[in-house]
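Take this structure first; my questions come after.
The complex is shown incomplete by one protein chain, all other protein chains being positioned as in the whole.
And now, subunit A:
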């Protein structure tokens, strides 16, 4: 088989919400160039699916002007959008960056309409119009990582494949969700080989991919998704299936939204508002035990939450809060002139707008001190919603226009409580999002058979997934683990004898010095000031007791005694050699306030993610490079078509990475 080239590798990472994809490996690995919403719409013909909602419209076509007709297949245009568009917008306010695709796409539809109507006859015709914003009737083939609708899932894969239209000699790397059963994987293998006729296929476990992305061989990967969490212990790049926390229910990002809704629902918050509040930069998880700001300073985060806060939380909502107080101004703020955006330079336009708004706000800013968010009792976030404008009379069939309404909503300390236990008790006695995840981590690591690796696993947590984007998630999780599970290097040290055979710890070189302020470096409160030698001594293996008989060493195994874990908990530092990813990690952009994932499937717009949440995609690229390009199948990293033809889909398990 001829060698595979970088530019031919196709990577697809399906998720319950978004499917990431990319054709070709760039010189330096970038975040996924394509992001597709993981949904399809049933088409007219049964058993077929369309990527967008199709509306049927009957109307009389009169002349070229103002009529609308959209071709059925519109992805062509979407493809033409330059993939780097998003990065060009990097200087534009991030809150806006993905939204603009929508009006633009709507405009595209309009343009097509002109073309279609040029025949100029007055006939009653049926037009099919793609409604890019609509989610009505959408089928999401994956739920909580599980594939619930195979037909639709395969249609989605096909849509992704066709959109990227790779050449024939393209190896495919597919990132597998942990929850997929072995039979599921076989079905996918069969589909990929038989439908796409790929010469080589690799199905990679998402947890292993994250480890490749971080460049560590042993780690505990915590993938916080929309409504599920996967906790996986990876030792030496091998995924430990036993004790793995697969698709833990009720632990994902949705939990936080639901909790916010529970707290704020009585104050008129809708779920959509809570979702945006969660995504805003004022929502934060505070480390366990941190007092809440304001009057609730004495209340602990774990305490009874909603009750005491209701009075002090003067939440203004329901009415658009207007900075300058006049209705005119509001109109000016809210309506986004789609035409202006489309015709002009979008990023400039938006930047100017934003600046304009900023100065206005700055003028009446009466805040004397700038406190960090976690100290402020109240904070405001910008709520945005899209309202479809009624078509004007003179252009009844023009492209649908959207008006974006922005309003500031003030929220009290509820914004710190998104991970606390639900008031409305379900059928699980959950102790809050973080504690449930922490318990799962403890269970997963304890189930790792190689006890000597457990300490390493605690010291290398990797938290990924877009659910973990909420500010302070990592720190809060680590502090929860510390409170519940980390062992204290306490008085045991002085009561027990120190074994004489422990090795002296090596002096730490400059490279090993912990970076101050690195979020992972959370030590147990009790560990401060304890001689590390003593800690090492008490937690190292004990010497063999006297009188051990000599026995046949070959046929005989002696397990090494080990000690309890964890003595410390740390996160793994993301790799620094991928500038595109590093940049995203470094810049603390305010998370975008775009409504859900309504945006069209198209090139990623750069903004919005803070980077390593999608490390799984970076890892898939690293692994593709290794498996397809460098190794070329010598170490059986992928399944080739020849092998598939010989052994069938079940042979994929021998290659699963």
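Criterion: contacts are C-beta pairs under 8 Å (C-beta built on N, C-alpha and C of every residue); 3 or more make two chains touch, one makes a residue touch a chain; residues count from 1.
Heads up, the rule we're going with is that contacts and distances are computed from a predicted model.
Q: If you look up the hidden chain in UniProt, what protein name do you find among "DNA-directed RNA polymerase", "Chorion peroxidase", "Actin-related protein 4" or "Origin recognition complex subunit 4"?
A: Of "DNA-directed RNA polymerase", "Chorion peroxidase", "Actin-related protein 4" or "Origin recognition complex subunit 4", the absent chain's UniProt record names it "Actin-related protein 4".
Q: Can you work out which residue in A:182, A:371 or A:630 touches the chain that's missing from view?
A: Spelled out, the listed residue whose C-beta touches the missing chain is A:182.
Q: From the list A:137, A:268, A:579 or A:648, which touches the chain that is not on show?
A: A:648
Q: Taking the full complex into account, find the residue in A:484, A:573 or A:625 that is in contact with the omitted chain.
A: The missing chain is touched by A:484.
Q: By the contact criterion defined above, which parts of subunit A meet the unshown chain? Give residue numbers in ascending order.
A: Looking at subunit A, the ones touching the missing chain are residues 1-2, 5, 8, 47, 150-151, 154-155, 167-170, 181-184, 187, 190-191, 193-195, 197, 199, 241-245, 248, 288-289, 302, 425, 427-431, 435-436, 439-440, 442-443, 446-447, 449-451, 483-485, 487-488, 490-492, 495-499, 524-526, 538, 542-543, 545-549, 551-552, 555-559, 561-564, 641, 644-650, 653.
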